[in-house]
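All protein chains but one are shown at their positions in the complex.
The chains carry the letters A, B, C and D, assigned in the order they are written, with residues numbered from 1 in each.
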Amino acid sequence: MTDPRSLSPLDLDTPDKTFLDANELVINMGPQHPATHGVLRVILRLDGEKVLGLECVIGYLHRGVEKIAENRTYTMFNPYVDRMDYVAAVSNGLGYCEAVERLLSVEAPPRAQYIRVILTELNRIASHQLWLGTHALDIGAITPLFYTFRDREEILKIFEKYCGARLTTHAFRIGGLQYEAYDGFERDVKNFVSFVKPKIDEYEELLTTNRIWLERTKGVGVISGKDCIALGVTGPVLRASGVKWDIRKAQPYANYKNFDFEIPTGENGDTYDRYIVRMIEMRQSLRIIEQAVEGIPEGPIMAKVPKVMKPPVGEVYHSIEAPKGELGYFIVSDGSTQPYRVRVRPPSFVNLQALDLMCRDQLVADVIAVIGTLDIVLGEVDR
Amino acid sequence: MHALVQYIESYLSSDKTPGTAGNWFWATVYVLLVFVGLSIAVIAMNWLERKILAHMQVRLGPMRVGPHGLLQPIADALKLLLKEDIIPDGADKVVFWIAPFIVVLAAFTVFVVVPFGPTHAITDMNIGILFMLGVSSLSVLGIVTAGWASNSHYPLIGALRSSAQMVSYEVAMGLAVVSAILMTSLNESSTGTLSMIGIVEAQKAQGEWFLFKFFPLGIIAFAIFAIAMVAETNRAPFDLPEAESELTAGFHTEYSGFRWSLFFLAEYSAMIAVSSIAVTLWLGGWLRPFPNLLHGTTWDLAFSFIPGIAFLLLGAMCFYNTARMPKHPLFKIQTIGLAGFGAVLALIGLVMFLPPVRERVGDIFWFSAKVAGFMYLYIWYRGTFPRYRFDQLMKVGWKVLLPTGLALLICTALWAMRSEVWTQVVVPVGMGFADFVRRLL
Amino acid sequence: MNPQIAGNPPVATPYFFYGLAAIMIIGGILVITRKNAVHSALALITTLLAQAALYLMLYAPFVAGVQIILYAGGIMVLFLFVIMLISIERAEKERQFNKQWLVGIAAAAALGGLFITVYTATTKGRVLFPEGRTSYVDMQNTQGIANLLFDQHGGTYMFAFEIASLLLLVAIIGAVVMAKKRI
Amino acid sequence: MHAMTDISTLHYLVLGAALFLLGVIGVLTRRNVVIVLMSIELILNAVNLNLVAFSRYWQSIHGPSALHGQVFAIFVITDAAAEAAVGLGILIAFFRNKETVNVDEVNLLKW
Partner (left out) sequence: MPDEIKSPPPPPPPENEKPTADKPATPGGVKSTPSGSVQSQTTTTPTETSTPPKPAAPATPAKPAAPAAAGHPAPPKPAGPVPTPWDSPLVAKYKREYGSGINPLTHLGQNYFEVDRSLIPEILQLLRDDEKFDYCVDLTAVHYPKRERQFDVVWVLYSFSRNERIRVKTQIADGESLPSSVPLWATCNWLEREVYDMFGIKFDGHPDLKRILLPDGWKGFPLRKDYGILQQDNEWVQINLGIESGQ
């Protein structure tokens, strides 16, 4: 305690150490925390209730997927890909298979591509539903969780019928599909689309005009388009900040080009806009599924790909629009049966970097909301 | 035996509550009756909350323990009794032990003045509503000491937060209550009264519930009180301290077993207490709907049947569910249990049709029905609203409820005294001003 | 001692008075002797509540209500808040009584002696405050106080009421300015 | 005790005096400012008790409307509230600058 006489009476902003106004508190929101969507540890520097800055400590779920890839053949590595973003496993598989097909300069037959699009869009809706349920739960609304999980169950049933697994589906193979669409697949998907359309309106009824929801999300975790691009943030977070960019439109893959759908964008890049963008995205995915189910062509479901594939020497970078953002695969092949290097560009890992910027000068309660709105999955962040 | 019946008869016909009549025996009987009724209400509330919340969330809620989970509250109570009672080391033993009792004391003594009927209240204190508000403000002390005694950083912050919330909403609640009491002084007989029974009598005399009196003002006062009472009991949108997805845990995290159940009991009885204040002040306590509009013996007779019909309906619901119960032998006990429960309810319904019971039970039934309506409101809030952030919560408390409360009080006063205000203030001032202008010209 | 006051049934038997008085005295002693500030705060709360009960015995229910709301529910919450915010564990370890505690006790004893002499001397022959005959109706207490406070023709305390509100205003502003970190 | 028919005003005065003494001892001997403030509350309570006791005595002479003592007691309570608020405000400001709560360390008029 400095000598009292030295403090001039007007010098009131000397740092005080009492509990009353400890001016900088470092709090550890540990790996085990109900609202960090997995084993993420955030070290918060607080001034009372305001967040001065935060630092993410990750790596608790690091399984060394890229190292394993170098010791597995291309087909054997396929199931590992589902374990990264376990919420949107199907789109992981799509990204990997298309990257290797590009390496083999092989093209999946149209029927396979249509079914792939249907399953990926179904998976996008399931991922957004899980996001909405847990995000609303973090902010305190208990009911949406049960609504979204009930509807998500329908999608998982379709996955289970198609490929036997609900979550880590391993539905795709390099060069096309393993399983033919079971009979009644189109009927199930059509029923699902008509079943879920009014349900999304139900979610909107619960939250969109809910005064307290507006107060908890408007103006929280704001990030501008420019910052998003600088930080490499992609997906709904980027679109909510006003940048109209979606890989399905910018660089179409798996013949997305012959489906028409809009890309929703928000104006001021806060949590509410991201909520609205994701809700519209769910509806757009339904539109894509409808068009895809109508136009499924007949024909083979598997391109001519050798059993033990040895892609020619070379490297390729291929990325798709996963529910969380741009999911990219950089595969280097040295001509042998095993990839020489597989680099995965995970959207959650890069989006998480923006957490510090978005939480600056927000309150502690908002950090939870921002983590929710970033929609990160730790399996993908830590790989 | 006859003397006893005659003694009960003499009491039932008396026009004063046992407390005021200074009758020790009846007062203790009433205290027991109220607290038994309260614990049954808390148990029922526990079951109702889980079931209604579940059905709001597309799920079934407790179904396993007893038919449709009816025995679940008892199972909970047993579990809490048997659970180990941990006292954190370094905790302040004495204060740790006292805190839940302060909270329960505050939550239970409020029912001393709650009027279930013109003579059915434990006592009719001259300062009824003042006593209720005072005692309910004591629970803040219990919460603060509980947070302090748990000797750990987060319950302390949780306790400070929830007590700050309760203190600030008490102010808003007080203002709403004052404006309601102001309305009691408008009928010719009484000069305005704080006593709860007096307030309901005033509503009866003035022929309308205070909710509808002075059209917008009554409803605004009721709205302020409704919001403040939800915040006062740390429920639904204001349940920041308990449901902690942020850092600070609630003040009763260090408690376990029986002590935690005391907090749980106190929370529910505080909810019932605060809703009974709202019912007494704005919804005409034990008065049946439209007491003056549809008065007259035929209407009284019709309304007096409603309690019986209500219980019969409940019984019918139970029988309907027994019919729908699956036929599997495993469910045999549950069907019998449910059928028995339905039979009991139906029996109570029938008893309520007997003439002597019919006249007297009406008051209590209407009061409880209104309080039950509030309970449903609480559960509904919990199902739909996300949680307020702490600063928003305080902002609503201080910047929204308090100013409207003050403005409301002033408007009610002015409107109530509109004749006097007109004759003694507006007219002389107007005349003076006119005179001043005339002298100028 | 003076006979039964006609007209008004005693609120409670005399034993209540002695019980409550005992609680208050013990509570008072605990307040000034406890090392832990929270313990003394709780002791003070029990004293206040016992005093509220005493007010009821003195046919003053309104004052009892105000005592519970304002004193126990308001001021004591303030005290507990401040005690917890300042977290003064360190202060407990130090000496609790200042150096001149002996002088304090002596002064108090002298004051006590003064009270005793005054009370005993005057009541040798007659009762100090002889009770009157008139009865008072308890139910009108709140209204009685209201008439006294606001009524024109009864002895009005209107002026005092306004001064009190001014005092509270000053206190609010003072407390806020005092506790603000940066003015 | 046969003469225990009723509690006269004198009983209340003696109780008030006892409380008053406790408060004075508390103020004079304790070092912790919070306890000193609480002792002041005790003193004010003692005063209140006397006032209400006199009010009952006065009522028994001048009829039921003579509630001057109780009105005055209410004014004393409001004053106690104001005093507690400002006192604790001073305590917080004082504690923030001087890190201590002991009365006898506040010996500087200007620090």
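Keep in mind that, in the parts below, a contact is a pair of C-beta atoms (placed from the backbone, for glycine too) under 8 Å apart; a residue touches a chain by one contact, two chains touch by 3 or more.
From a predicted model like this one, the values you see are computed outputs, not experimental measurements.
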item	value
Displayed chains contacted by the hidden chain, counting the whole assembly	A
Touching residue (missing chain; options A:L54, A:L94, A:I142 or A:L231)	A:L231
Option from A:Y86, A:F146 or A:Y340 whose C-beta touches the chain left out	A:Y340
Residues from chain A at the interface with the omitted partner, ascending	58-59, 62, 64, 66-68, 70-72, 76, 102-103, 105, 107, 227, 229-233, 243, 245, 250-251, 310-317, 319, 326, 328, 330, 332, 334-338, 340-341, 343, 345, 349-350, 353, 382-383
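We take it that only the chains that are shown with their structure count from here on.
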item	value
Top-ranked pair of chains - ranking by C-beta pairs in contact	C-D
Distance between the centres, which are taken as Cα means, of chain D and chain C, whole angstrom	5
Approximate Å spacing (C-alpha centroids) for the pair chain A, chain B	46
Multi-partner residues of chain B (at least 2 other chains)	none
Contacts with two or more other chains, residues of chain A listed in rising order	16, 18, 20-21
Residues of chain C that touch chain D when the two form their complex	1-5, 10, 14, 17, 21, 24-25, 28-29, 31-32, 34, 37, 40-41, 44, 47-48, 51, 54-55, 57-60, 62-63, 66-67, 70-71, 74-75, 78-79, 82-83, 85-86, 88, 91, 94-101, 103-105, 107-108, 111-112, 115, 119, 123, 127-129, 131-137, 140-141, 144-145, 147-149, 154-155, 157, 160, 164, 167-168, 170-172, 174-179, 181
Chain B residues within the chain C interface of the complex	22, 92, 94-95, 98, 125-127, 130-131, 133-135, 137-138, 140-141, 144-145, 147-148, 156, 159-160, 163-164, 167, 170, 191-194
Chain B - residues contacting chain A, complex	53, 56-59, 237, 243, 245-247, 382-392
